[in-house]
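Just one protein chain is left out here, and the rest sit where they should.
For chain A:
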Amino acid sequence: MLDGKVALVTGASRGIGRAIALELARQGAKVAVNYAGSEQKAQDVVDEIQQAGSEAIKIQANVSSEEEVKSMIKQVVEQFGSIDILVNNAGITRDNLLMRMKEEEFDQVIDTNLKGVFLTTKAAARPMMKQKGGKIVNIASVVGVSGNAGQANYVAAKSGVIGLTKTSAKEFASRNIIVNAVAPGFIETDMTDELRDDQRESMQNMIPLARLGTGEDIAKVVRFLASDDANYITGQTIHVDGGMVM
């Protein structure tokens, strides 16, 4: 499905990003695994992809730094010759009630989760414009649509990502660069592993399909949007949340 394509997945050492990197590789893509701090985990993803017979490299970069992002894109193009697919997945949380949220907690989340998408899109669009096409998939969140108490920073960033997705789609459409977003709901990750049973149960009660999602649930939709099967879809946000936010 993605044979010979080159993909960069940001924040790919863990969780949803990891599942996306592995899925794109399974479909034949060469994958650049970006990470900020978890070098060993990024190496594990690279090893897993290589053992399965595909190509992968890991690249350390903080997506909120323009300099680091530019150098990351350069490395991908130098190593693999192009960049066909960009998945903006890197994200952090600093949850707090709005009245308790510190300015730095707000800024950190906006910098990584929103500005990071802008910077990486800008840098990757350059080679994509030259090669006359590309696919960008931004990982938003359904809370960017519904709102969520305790996550003012995260929700603002994810809403921003949805708007950025629409604007990038409009600006780049004439250059055959397709931009869409995937909005996950509650997904099984390190974060949800820590929930108590009663918390988990109350979450499940909010989900019509009555289960938490998996990284693979997200990765399969990303894989579709990154493929040529999605050539007539741009600027959209696909909810992958078991029906939680409609």
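Criterion: a residue touches a chain if its C-beta (ideal position, glycine included) is under 8 Å from a C-beta of that chain, and two chains touch if they have at least 3 such contacts; residues count from 1.
What we mean here is this: contacts and distances are computed from a predicted model.
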| item | value |
| --- | --- |
| Chain left out of the displayed complex - its UniProt protein name, from "ABC transporter", "Acyl carrier protein", "NADH-quinone oxidoreductase subunit D" or "DNA polymerase V" | "Acyl carrier protein" |
| Hidden partner chain, touching residue among A:E67, A:E104, A:E171 or A:E201 | A:E171 |
| Touch with the omitted chain, as defined above, among A:R126, A:R200 or A:K220 | A:R126 |
| Residue numbers in chain A that touch the chain omitted from display | 126, 129-130, 171, 174-175 |
